[in-house]
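All protein chains but one are shown in place.
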Amino acid sequence: MSLDLKPKKWAGTLRQVTLGAGSRRPLTVGGGNGLPLHTFEAAFPHRPLLALEITDVDPVRWVESVRQPWEGVLGRPAEAARRAVNEFGADLLTMNLMGTHADRGNRSPEQAAADVCAVLAAVDVPLIVKGPGAGQKQNEVLARVAEDCRGEGLALHSATNEDYKTLAAIALAYGHVLVGESPIDVNIAKQLNILLTDASVDLNRVLIDPLTGGLGYGLEYTYSVMERIRLAALGGDAMLNCPIVCLVGEEAWKAKEAKVPGEKEPLWGDRQVRGIHWEVATAMALVEAGAEVLVLRHPESLARIRKQLDSWFPETSGGASCR
Amino acid sequence: MPAHRVQFSPSGRATLAAEGASILRAAESASEPMRAECGGRGACGRCLVRILEGQVPEYRVLRRESGLPEVLACLTPVHGPLTVQPLVEAQLPKLISGDRYIGVQPLSAWAPWPLTPAPLVDRVGPEDLGVALDIGTTTLRLLLIRLSDGTVVGEAGAYNPQIARGADVISRIVAAEKGALGEMASAVRRSAVSMIAEAAEAATLDPSHIRGYVVAGNVTMIHLLLGEDPSGIRRVPSEPRSLAFSPVDAAHLGWPGHARAPVYTVPGAGGWVGGDILAGAVRAGFSRASEAALYVDLGTNGEIVFGNADFALACACSAGPAFEGGGIRCGMRADRGAVDGAAIDDASGALELSVIGGGRIRGLCGSGLIALADALFRAGWIDRGGRLAARVPAERRVAGTWGAAIALSADRRVALWERDLASLIRTKAAVFAGIRSLVDSLGPGGPSIDRAYVSGNFGRYLNLPAAVGIGLLPDIPQGRYGYIGNGSLEGAALSLLSREFFAEIAAYLQHITYVDLSELPGYMDQFVGASFLPHTSPHLLRMG
Partner (left out) sequence: MPMTGLQIFKLLPNTNCKKCGYPTCLTFAMKLAAGKESLEKCPDASPEARAALGAASAPPIRGVTIGRGERALTIGEETVFFRHEKTFVRRPGLFQTFDPASLSPAERDARLDRWRAIRIERAGEVFQVDGIAIVETPGAAQSAVDAAAAAAGRGFPIAILAATLPGAVAAAERIKEHRPLLVPPAGANPQEFAAQAARLGIPLVVGAPDLPSLADAARDAASAGVADILLEPPGADPRLLHHSLTAIRRGALDRVHPGLGHPVFLRVGAGEIERAVLGITKFASLVALADSGGETWLPLWTLRQNIYTDPQKPLQMDPGLYAIGEPNDRSPLLVTSNFSLTYFIVSTEAEATGVACHLAVVDAEGLSVLTAWSAGKFSGDRVAKALRGMHAAERVSHRTVIIPGYVPVISGELEDALGDGWRVLVGPQEASDIAPFFRDVWAAAMV
């Protein structure tokens, strides 16, 4: 008896979004016309991108396992950037401006912009810039960064339904990409994109951040929301077909399971491997659900995910640097 | 126990209040309408009154105006005679009374199929009267009907005095659980007596000629009227004492009429689907229709029925009081001074408001809120999330501790706040999500909405295009919509005049399938989707 497994065809296609411009080597993501990784029945012009997270100040709360590969460059963004790209093979970087938060250094918008410019001078990969969290300070910081780094096609993280007008204007004025963030809800993600469209933002310059729940801390909610977003996009919904970015590293390494030493919980095994496994499992599950930009913290996680992706995207193996 | 006379100004209503009782309780017993959204816990700040005469404890005085103390009625005890003036915050404006219904013959005007006159109550002489009463959570409405020819000869309206125990049904159940059942029962019964007296006097009729009553209300209201413990209603699953109480003697409730004039109550179909909705649905013809119809009650409880002669689904979406002026900063009921319509001129960009009575703007009623939201959204003054956009002219902008607003009155004291829009969006999302979820619960390929009836007390009329425009009601051909002012009252009147109609209600309730929206997996999703102007996915507004 023959096996008639018809390939599934869809009405809609994902948008293609290009990150990086000006002095960056641009990278494009998205454009697929099928369910994630379903290369056997659909076309995917671009493979998912892997980003490493660097910080403007020393991230003292990062657990030892994830600080260790960054020894010597923590809180030194330009040097961390070089290591991330040249040694660890990141496709792009996420610059986390945590130091601008009032409780963590309260660095000024000028200082933040200077840090970002230093990173831009150090490497030529695209950059996602993450502010200190929703609020007035974030708008000020990102506005200054956007202006000083105009034309570089930065991805500004993030706009929300409650606060999108400032970032929309900034992204438009200075030629950047916007990341729209919503709280693990398909409707709210769509609403944000509609509001952005109403504010004249081109959705071909928007990424969706559905809010990542780490393994054990809401992963399945993000996973299912992402599957539903992909289905809506493939069904033709032009307000939901932006590529998705997941901040995996931040969420996975928050878990106590990534941090507790083996001595305290013998059944939990080796802490170092456990932490990486926590990040890798979160990342892989979300790649399967449709993540197209993954932001990781441990370079070994990045190497492992890259190797997995090479299986689906052999012609485009390798990262930004030759390997 | 000493008692003190408390008089309210300017209404003149008065009562004897027990020593130490709160001014709010005194208002309740005097049938003086007073806002008390938190049910008297001192939390909502609404029941503000000024003491014109008499003494109150100093520690309760919030401030003084022209030397007169202002206090919260719910927290202030009566220790001596008082004259009390409710301030603007506490006021519920007068209901529209007047002669909307007088002269109407329900059997001709409202019967969904030909009904032969056959009153539910015994009729002896040409002067005999019957009463149809609708007990709403917020308002009461009464019709005096001449049984010989089935004509409405008198009418009255009042606020439900139980408002003093809280704006919503749950608060009242909680109050009953804490021992206020007897007082709430007495209060609403007394209100009915006042309304009968008012209606009879206006028509120079004698209440002793009343032969019987038909009362429609939600299940909680009926329990409270009859003095039955309502606490089971809010349990999960809902367990009312009964859904179909036997008729009681009017005298038992202190109501006038012939000896042993019966008081019938329209039966309910479930804890959250009461006789009021059932009466309205049968009045709209559901029990005999082959086509599927939708019935939406835009009151506090937001009941929705979808069905026909073969099946009926019902749910309650807990809409909230936004359409009746509740929860809206400058909200008011549809009365003189209420904005009830709005348009923004394409050319000039000017905002034009229509006001009931044409004079000074005093507030915003339900119709006005819907019309305004639709106009503002269409003109781009607000974004789809209900937030003010750059396009709002500077002279209309108001900023305050509660955020941003659009001024409506010249003195800028009446304004539409962003949080009012948020409330409206939440309310309309609950209703539309309820409608959509209810209809979808039958699965794909189910019946479409062939007719839709909207019932509610939000204004002189319903601005249907605006209601559809903001995504409150489904987008179906306008001709399919019918507006019923008060389906519950009309159904009660038809029951009074036709035993066949009353029996039909009892039979139809067997068909009602209650759907608990909180148990429908898709409801929350629909609710979030509908929390946008007009909807996150506008194609979902089109429902046949």
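Each chain carries a letter (A and B) given by its place in the written order, and its residues are counted from 1.
Going forward, a residue touches a chain if its C-beta (ideal position, glycine included) is under 8 Å from a C-beta of that chain, and two chains touch if they have at least 3 such contacts.
Every value quoted in this text rests on a predicted model; they were computed, and no experiment measured them.
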Neighbouring shown chains of the undisplayed chain, as defined at the top: A, B
Residue of A:21, A:134 or A:238 in touch with the missing chain, whole complex considered: A:134
Hey, which chain A residues sit against the chain that's not shown? 1-5, 8, 37-40, 102-103, 133-135, 162, 183, 215-216, 218-221, 223-224, 227-228, 231, 257, 262, 265-271, 273-274, 277-278, 280-281, 284-285, 288, 304-305, 308, 311-312
Across the whole complex, list the residues on chain B that are touched by the chain not included here. 38-39, 41, 43-44, 166, 170-171, 174, 234-236, 270, 310-311, 313, 318, 401, 419, 441-447, 510-515, 518, 521, 524
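Going forward, only the chains that are shown with their structure count from here on.
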At what distance in angstrom does the C-alpha mean of chain B lie from that of chain A? 50
Can you list the residues on chain B that touch chain A in the complex? 383-385, 525, 528-529, 531-532, 536-537
Residues of chain A that touch chain B when the two form their complex: 161, 185-188, 190-191, 194-195, 198, 237
